[in-house]
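A single protein chain has been omitted from the complex, and every remaining protein chain is retained in its original position.
And now, subunit A:
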Amino acid sequence: MKLLTHNLLSSHVRGVGPRGFPLRLQATEVRINPVEFNPDFVARMIPKVEWAALLEAADTLHLIEVPKEPIEGYEHDEEFLRKMHHILLEVEVLEGTLQCPESGRLFPISRGIPNMLLSDEETET
């Protein structure tokens, strides 16, 4: 699971609503997987990122050189974009869990794939 994805996921346990985001990340196996740098795509993603959640996840994974916020003129700042590219797309959690911050419910990640299935009782109506 990439950190871009983690940034877009939320718990849908019943009653939790917007407090289901961000999911608390815990990783037992992480891999760095190089991906071809595409500045246009990274620049497109920056406005969609919830920065606080990203910083929290990056901190959990002990990532270094994480920009604290988008900088002015980031669209043309290659150094900034390359850092964001690495954090959002190249760091993959292979094994771990995502935890709903409100209900405590755990969603496992195995082989890099999160399992978000809930039973009917647990989900919103």
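Definition applied: a contact is a pair of C-beta atoms (placed from the backbone, for glycine too) under 8 Å apart; a residue touches a chain by one contact, two chains touch by 3 or more; residues count from 1.
In this section, contacts and distances are computed from a predicted model.
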Original post:
According to its UniProt record, what is the protein name of the omitted chain, chosen from "tRNA (guanine(10)-N(2))-methyltransferase TRMT11", "NADH-ubiquinone oxidoreductase chain 4", "Exosome component 2" or "L-lactate dehydrogenase"?
Top reply: "tRNA (guanine(10)-N(2))-methyltransferase TRMT11"
Original post:
Which one, A:2, A:24 or A:83, makes contact with the chain that was left out?
Top reply: A:2
Subject >> Touching residues (missing chain, whole complex) on subunit A >> reply: 1-2, 4-5, 8-12, 18, 20-22, 35-36, 38, 40-41, 44, 48, 50, 89, 108, 110-121, 123-124
